[in-house]
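Removed: one protein chain of the complex. Kept in place: all other protein chains.
Labels run A, B and C following the written order; every chain starts at residue 1.
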Amino acid sequence: MDPEIALLHNYLIVGAVLFGIGMIGFFSRRNMIVMFLCAEMMLQGVSLSLVAFGRFHNDFGGQMLVIFIIAVAACEAAIALAVVLMLYRRAGKLDVIVWQALREDNQPAFEEEALPEEPPAEPWPSLSRAGLSPEILPEETDFRSRL
Amino acid sequence: MLLLPITIEALIKIGLLIACLMGGTSYLVLVERWIAAWIQDRRGPCRAGIPLTKIRLWGLGQPIADGVKFIFKEEFTPAHVDKFLYFLAPVIILTAALSVFAVIPFGSVLPFDFAGVYDAVAQWAGAEPLPEYAPQPTRLVAAPGLDVGMIYVFAVGSIAVYGAILGGWSSNNKYSFFGGLRSSAQLISYELPLGLGILGVVLLSGSLRLDVIIGQQAGSGVWNVLLQPLGFLVFFVAAFAESGRLPFDLVEAEQELVAGYHTEYSGMKLMMYLVAEFLHMIAAAFLMVILFFGGWHLWGLTGSGEEVTWLEAILRIVVLLGKIMGVILFFMIARWSWPRFRFDQLMSLAWKVMLPLGLVNVVAVAAWVEYGDRLAGWVGVPETAAMAVCGWILLIACWLVVTVSIPSTYDNRPLRVPATRGGQREGAPTP
Amino acid sequence: MSDSQLTFTLATLLGAVGVWLLLPRGTARGWAAGAVLVAIALGLGASRMLRLEDWVADGVFFILAGVTVVAAVATISFRDPVLCAIWFGLSLLGTAGLFLFAGAQFLAVATVVVYAGAILVTFLFVLMLARPKGRATWNRSSWEPVVSAATGIVMVGVLSMTISDVLALRGETGRPIVEAAETAGDRAEGVLADQHVALVGAELFGRNLVAVEVAGTLLLAALVGAAVIVARPRSEAQEPPAAD
Partner (left out) sequence: MDTIKTLLILIPALPLAATLLTAVLGKRVLRRQSHWPTVLAIGLSCAASLVLVFQVQQGIHKAESEGPSPQVGYEKVVTLWTWAGVDGAYAYSTSEPARGFRIDVTLRADPLTAVMLAMVTLVSLLVAVYSIGYMHDDPGYWRFFSYIPLFVFSMTMLVSVSNFVLLYVFWEAVGLCSYLLIGFWFQKPAAAAAGKKAFLVNRIGDFGFALGLFLLWTTYGTLDFHDVKLAAGGEGTAATVVHHETEIVEDADQPGLVRAGVLGQTMLRDRALYVTGGVATAICLLLMLGACGKSAQFPLHVWLPDAMEGPTPVSALIHAATMVTAGVYMVTRCLPLFLASEVALQVVAAIGGFTALLAALTALTQTDLKRILAYSTISQLGYMFLGLGAVTLLSAAGAVAGMFHLFTHAFFKALLFLGAGSVMHAMGGVIDVRRFGGLRRLMPTTHWTFLFGCLALAGIVPFAGFWSKDLILAAVGEQAYSHALDPQTQRLYYLLYIAGLLTAFLTAFYTFRAFFLTFYGEERIPREAGHHAHESPRSMTVPLAILAVCALVVGAYFELTHGFAHFLEQAPPLAMIAAEQATAEAGAGLGQSAHQALSHWWVAVISSLIAAAGIALAALLYLGHPQRVERLTRTLDAGGLYRLSRGKFFFDEIYDLFVVRPLQAVASLSFLFDRTVIDRLVDGCGLMPKRIGAALRPLQNGMIQFYALAMVLGLLVLLGTLLTM
């Protein structure tokens, strides 16, 4: 078999798998940024196919399309990031489920099922104040949230 | 089956490169310490010699001792770090720093066909002969076929950011995190002037391959630094910033951030970070020499063509290394000569000074490439000379404009009189 | 049902279950089984890949494709969004490697510069500022993992079977395909030429010049748009509500 056909075949399959995985992630993940990454992954799958087809037909058209995909993805990233930031400022969460406002009026909102509580993270060591016994307040266990 | 000899050739080159770079780095540390001592008027490391003897060898054993110390030091991992990323970060940064050298030529060519040698050895071992191919000299680049050399350097450079930012974040320490943030901001900002500085050279030579760029300078005998000094200035400052050396070392400013993003690291991991920093500096020196100082070319010594003798080939390597050594020495002397920038000054320099200057340079070079020959023909002087004159005039003009137009707020001197009511400042320093 | 279709069906089924087990479901149970299942599914799929020119090429391709796909699976199955981003970066590097392997050098480096260099760093910023560790409920659980995994994997299965059916089975004899491969011309003069960047540039600024200008305008618009969306008057500036 012509190695070019084999290459095309392999690339198309890898592209399809990448696209599918991205799709699954986009459907199921609830973190908006991860969703965005998954969308980009789908674009990568498509780009792979395009490049493979371009090589198979000895044509630069596929690569041109991918260049434009990259450009559009950059735009998309800028806008998406801005939107995500705004949404985060308003809800304090990156959860996409918070944003269901566009549903029909009398439809019930999607309720997340209650998850079992995870054991609290081990408190990080911190220095005690001089002369006092080390007392760790609950909010001090996660001092990074104030950054 | 030409792929196999090529692969083997590449592997040999890679091995050679890594060995030289690692060894070179350790000795550069020694050199740096010597220079620091020289500038500070004291004696640097001079005692470590051959172990278990009294032979000191002017301290040449010091790097080996340092290495041993690093290796045997305790690998202390703080409890609060994100383990996975904490281990990953130095690997990323070192890998990225080494990967840059894949496209950087460390010499010209060797008059010697590797595939032919391989074929002879293989036939002697009883393998089938290779199919017909055109014998060609061995290029002293790890990845000679890559046509996008310059952008590759860029791409890999942008991956190096991850090492700093992930290291800073996973350390779970305010100072580290600040260091990481600063590092990424600084590197991303200075990538733009860096690219603009390179773009002028690329426009002139018409290729992204570094060996082609050297070949073009060698062929004409005029180095790019003579033709576009403005581009060189921009590139030089940006490269300094990219390699994070003083006066651009805000990433690990000891007085502010303890040690920046690698505060929590020790042992081998710390060594990886330090080596990566040195590798960045070496890469910057390489690029500077290749792009602007003619690479391995020296008038009357190295020749300029593809056909070389063994003597010329070795001379070229020596010349290249000599130039690089010169640049590195400059880096080191600069480290002890300038104070550090403030962060806002750093950003202002990138976005308000270097970026416009870079744009000016690119536009000027583009215009020159398009109309330069006509202009030179009209005036009646050689094209290169005309371009050099124009380039230096441009540099001086830009220098004047920048100097005059920088607002007084960038003046670091304290105000003599505080602001009074009504917003009027009496006796404010005249800009 | 042909042999290859059987393989892909099996791989699809195993993959669906594996991905479902790997997705965050509020519990860590079964992730190892999921990983094994996904690995088997990938192996089955890999067994149906066609051989390339020689074993070096094969090896490089399988390493790159494996890294890409495994990193992609990891991207959607890790809880911690920062790790997701790192895995995604690895997947991107794999993709860039595949581009390079297919001869698209410029795209490979452009992908790394644009995605890994700029976009991902920005996302990391946001993630790090927003919420550490995948401890929040929305990181620990998924929306309808069963349905999602099933749909996605069925999609992959359908696509793979079609591709394999057309190219692997008929690649030897199917006249249109063989002819297309033969009439494509000397690739060493085209997409695989030494002067790659020059050719790409000629194509980009020749036939696609208008598109380039449009894309430039789009980028500018996106820049302005992002600035407008994020910017807020100083008076409104306030601390974000405390994250739970």
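Heads up, the rule we're going with is that contacts are C-beta pairs under 8 Å (C-beta built on N, C-alpha and C of every residue); 3 or more make two chains touch, one makes a residue touch a chain.
Just so it is clear, the model here is predicted, and its values are computed rather than measured.
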Displayed chains contacting the withheld chain: A, C
Touch criterion as defined above, residue of C:12, C:77, C:148 or C:164 at the omitted chain: C:148
Those residues of subunit C which, in the complete complex, touch the missing chain: 143-144, 147-148, 151-152, 154-155, 158, 162
In subunit A, positions touching the absent partner: 23, 26-28, 35, 96-97, 99-104, 106-107, 109-110
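Here is the rule we use: only the chains that are shown with their structure count from here on.
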Length of the line joining the C-alpha centres of subunit A and subunit C, rounded to whole Å: 12
Gap in Å, rounded to a whole number, between the CA centres of subunit B and subunit A: 34
Where subunit B touches two or more other chains at once, by residue number: 177
Shared-contact residues (touching 2 or more other chains) in subunit C: 53, 106, 110, 118
Touching residues on subunit A, where the partner in the complex is subunit C: 1-14, 16-25, 27-31, 33-34, 36-38, 40-41, 44, 47-48, 51-52, 54-60, 63-64, 66-68, 70-79, 81-86, 88-89, 91-97, 110, 112-113, 115-116, 118, 121, 142, 144-145, 147
Sites on subunit C touched by subunit A in the complex: 19, 23-24, 26-27, 45, 48-53, 61, 65, 68-69, 72-73, 75-76, 81, 84-85, 88, 91-92, 95, 98-99, 102-104, 106-107, 110-111, 114-115, 118-119, 122-123, 126-127, 129-133, 135-145, 147-149, 151-153, 155-156, 159-160, 163-164, 167-168, 171-172, 177-178, 180-182, 184-187, 190-192, 199-200, 203-204, 207-208, 211, 215, 218-219, 221-223, 225-227, 229-230, 240-244
Contact footprint of subunit C on subunit B as seen in their complex: 1, 3-4, 7, 84-85, 88, 145-148, 151-152, 154-156, 158-159, 161-162, 165-166, 169, 177, 181, 184, 188, 191, 206-208
